[in-house]
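Before I ask anything, here is the structure I am working with.
Note that this complex is displayed minus one protein chain, with the remaining chains in position.
Per-chain residue numbering starts at 1, and chain names A and B are given in the order in which the chains are listed.
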Amino acid sequence: MDKKRKRSISRGIILALLAVAIGYTVYTTFTKDKVDVLKVGAEAPDFELVDLNGKVHRLSDYKGQGVLLNFWGTWCDPCKREFPAIERQYKSFESQGVHVLALNIAQSDFEVKNYVKNMGMTFPVAIDQTKSVMEAYNVTNLPATILINKEGKIEKIVTGEMTEAQIAAHMESIKPE
Amino acid sequence: MEKITCECGHENPVGTKLCGKCGRPLTEEEKQKKLVDMRYDGIAIRSKTYNKSIIDKIWNFFSSVKVGITLIILNLVAASIGTILPQEFYVSVSSAPEKAKYYEDTYGTFGTLYYNLGLSDLYSSWWFQILVGMLGVSIIVASIDRGLPLHKSLKNQRVKRHSSFMKRQRLVAEGVPTAEQGKTLDLVEKKMKDMKYKVRREGNALLAEKNRFARYGPYINHLGLIIFLGAVMLRLLPGFYIDESTWLREGELRAVPGMEGYFIHNDKFILETYDNEPTEEQLKQGVNVMAKNYQTNVTLYKQQEGDLPGQTDNLKVVDKYEIKVNSPLKHDGYAIYQMDYGLNELKTMKFALTNKTSGDSLGEITIDLSSPETEYILNNDTRVEIVSYLPDFSGFEEGVPQTASPTPNNPAFIFRMYTPEKPEGETSFVAIQQTLEPLGENTYKMSFQGVETRNMSGLTIRKDKTIPFLFIGGMIFMLGVAIGSYWAHRRLWVEELPDGTVRLAAHTNKNWFGMKKEMDAVTAFAHLPAYIDQVEAEKEESKKEGDNTL
Partner (left out) sequence: MSLIDLSGNLLFVAFICYLIGTFLFGGAIKEKEDTAAKRADKWGKIAISITIVGFLAQLGYFITRWIYTGHAPVSNMFEFTTAFGMFIILSFIIIYFMYRVTALGVVALPIALLIIAYASMFTKDVSPLVPSLQSYWLTIHVITAALGQSILSMSAVAGLIYLLKNVDAKKATKERFWLEAVMFFCVLVIGFVVATTAFRAAGYEASFEHVTQEGKTEVVEYHMPAIFGPNDYVALSEDRMTPFVEVPALFDASKMTTVVWSILFGSVLYVLIRLIARRSVTAMIQPLLKRVNSQLMDEIGYRAVLIGFPVFTLGALIFAMIWAQIAWSRFWGWDPKEVWALITWLFYAAFLHLRLSKGWEGKKSAWLTVIGFLIIMFNLVVVNLVIAGLHSYA
């Protein structure tokens, strides 16, 4: 009877493996669109960009502090609406070690400088000319905000417009100590 | 485990139809038959013998050829349903409500039904995938169940077979050979060897066999299919498959989506058309020109080791390539394809600073729309300042001009013109076919002179690490199918009986016509008794017609 048992076990294993394989296939095709390359808790990809004032920003230089990374464009209405709030919160959190970096997606210097001037933004703004940072963060829709904590890990990913209260809460969450 | 012991003493597993050693029929049913069932050489198909636990039942279900064929037909029918209307991925709208609307607008009620039943995305539906998966399981289980016992049985073939086995083959002969006594087997052996058979002899019995490997064809091709299906599933694992696309304007440098550390520059997009007269068919379709070539000349760059996203100062050229349809750029396992194009996007606009009354021009400025300057100086006291630039002007909101996108589809400017007559400057809003002077009547205007345009290329970036596995699977499948289709396993059993008569039986798994030709040859050479085809003889009896000459 030992042989029979062995046969049953081997058959069971084969069938189970096949069932798992089919199950996995169906599951992944269903969740395919929702999975992002970036995950909360993962290391935020490092990058280096020069801001409008010529200052070099490298994400890893901000280790030990919080960073609010905002991707935006001049044509984007929600971006325009949330900037005044970000500006206000930036002013109160900057001293507490939470930085704001606004990355424009491949627009011209003229447009961005003009916009920044008109909006009265004081936090650093850089242009991602080749969209490489945007690619690294897998950003597809604007605005997109990535909150990076002092360990350099992604605390939260926000797609779409934020209210001032949300911005404050997010900044609070990545405040070092 | 239970065994059936044959009269010859050989122990056979339960379910065996023909004794593995001598070929005697073992079941009542088999004994009643006029011809033996040689499909799997009479072996016990494993699944048919046990049917106890639930696992066995599931296993037996998938092992059944009937179930396998049913699954093939179900897959076939399901696949065909997906071709009634175009699938969603061929419809050029993206959001769900738009798709629903598309199917309703284009195909009416049937379209709505088709969409709501999920048939418009049939091939990625869970039930279609399960159907394909079940077919895969069926292939695996059925092959294990049949392939292994068949292999064992073919390996352990004995030369001498029982008369009941021999007599029930399709091609049989029995009689006294006209050759010299005792020479028959030698003659048969010689001829069969000439015909590339392997001959084994055992006393007064002979077995000539060739192309046994042909029996493995189906199992080899099934293995290929399994590898192929497995490779398709492999694609779902992270890192195996990348499918990205990007639009790249001439002169733009962009990070390549999905290809970390690589940048691509569009040097030029080329669209060539044939210069022939349009044919009748083309006119019917309303096409006047036929495209001859879509091509993007690109330069592929790579960052230096250790550089971060955003750093583009130290890029090194990896490749300069002319990407064409049918000729993708290949690098490092990635391939970049020419997929789409857009023509004549605005690149620069040229304006002349003109006196409205005299029409005299003070000079021209050319604005690069991808990087406008703040100020264009014509001479010491004449300059034009750009106050605002809206690449895709969409109207005013509270008096402020807005842009709908970053693309220069409908560029608009607010200029401030400084001229010797008006050193304090005049403001003018200029859009296509529209000029406003919000701060009062001006003396000067920016008169539109012309544009330069540029093209853009739609590129697809793909990396598919599963291709080698798919290829191997496909090749193994082809090999198996070819072996199984183009070669036939042929066997001839001969036994010299003590009374001087000779008994022959021949079997082939296909192409009896070919087998008979070889039988004719050996019969003539070894002066054997004429063989008969028992299947044809049976038909003949019932019909009395048929003619070999036709």
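As a working rule, a contact is a pair of C-beta atoms (placed from the backbone, for glycine too) under 8 Å apart; a residue touches a chain by one contact, two chains touch by 3 or more.
No experiment lies behind these values; they were computed from the predicted model shown.
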### Task
For the chain that is not shown, enumerate the shown chains it touches in the whole assembly.
B
### Message
One chain is left out of this view; which of B:Gln32, B:Thr83 or B:Gln433 touches it in the full complex?
### Response
B:Thr83
### Task
Please pick, from B:Ser53, B:Asn75 or B:Thr312, the residue that touches the omitted chain in the full complex.
B:Asn75
#### Entry: Omitted-chain contact residue, chosen from B:Gly136, B:Pro328, B:Pro372 or B:Pro391
B:Pro328
### Message
List every residue of subunit B that touches the chain not included in the displayed model.
### Response
39, 65-66, 68-69, 72-73, 75-76, 79-80, 82-83, 86-87, 89-90, 106-108, 123, 218, 243, 274, 276, 279-282, 284, 286, 290-294, 324-328, 335, 337, 339, 460, 462, 464, 467, 470, 474, 477-478, 481-482, 485-486, 510-513, 533, 535-536, 539, 545-550
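Here, only the chains that are shown with their structure count from here on.
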### Query
Between subunit A and subunit B, what is the separation of their C-alpha centroids in Å?
36
### Message
Going by the contact rule set out above, which residues of subunit A touch subunit B in the complex?
### Response
3-4, 7-8, 11-12, 14-15, 18, 21-22, 24-26, 28-30, 32, 45-49, 58, 73-75, 105-111, 113-114, 126, 128-136
### Query
Along subunit B, where are the residues that touch subunit A in the complex?
1, 50, 53, 55-56, 58-59, 62, 124, 126, 129-130, 133-134, 136-137, 140-141, 144, 230, 233, 236, 253-255, 257-258, 260, 263, 308-312, 369-374, 386, 388-389, 391-392, 402-406
